[in-house]
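The block underneath contains the structure these notes are about, expressed in structure tokens.
With one protein chain held back, the other chains of the complex are shown just where they sit.
Showing chain A:
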Amino acid sequence: MVKIEVDRTQCQNFGECVLAAPNVFSLNAKDEMEYVPVADDSELDNVEAAVDVCPMQAIALR
């Protein structure tokens, strides 16, 4: 299992993570990023890619 934590004080809702890992991250109707905190191992590569591309470096893997 991949455990994901986003620092909400940093996140600016850029949505770059949504492009990298669309099964884990999404933007809701109010333009706010939402995510599932625990994802399947098969998502690891995508989530790591999301960590890399997050401009605020707000995503951490636990």
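Observations on the structure shown:
To be clear about the criterion, a residue touches a chain if its C-beta (ideal position, glycine included) is under 8 Å from a C-beta of that chain, and two chains touch if they have at least 3 such contacts; residues count from 1.
We adopt the following convention: contacts and distances are computed from a predicted model.
For the chain of the complex excluded from view, the name given in UniProt is "Pyridine nucleotide-disulfide oxidoreductase" [choices: "Helicase Helix-turn-helix domain-containing protein", "dihydrouracil dehydrogenase (NAD(+))", "Pyridine nucleotide-disulfide oxidoreductase" or "Cobalt transporter"]. On the side of chain A, touch with the chain left out of the figure occurs at residues 12-16, 27, 31, 48, 51-53, 55, 57, 60.
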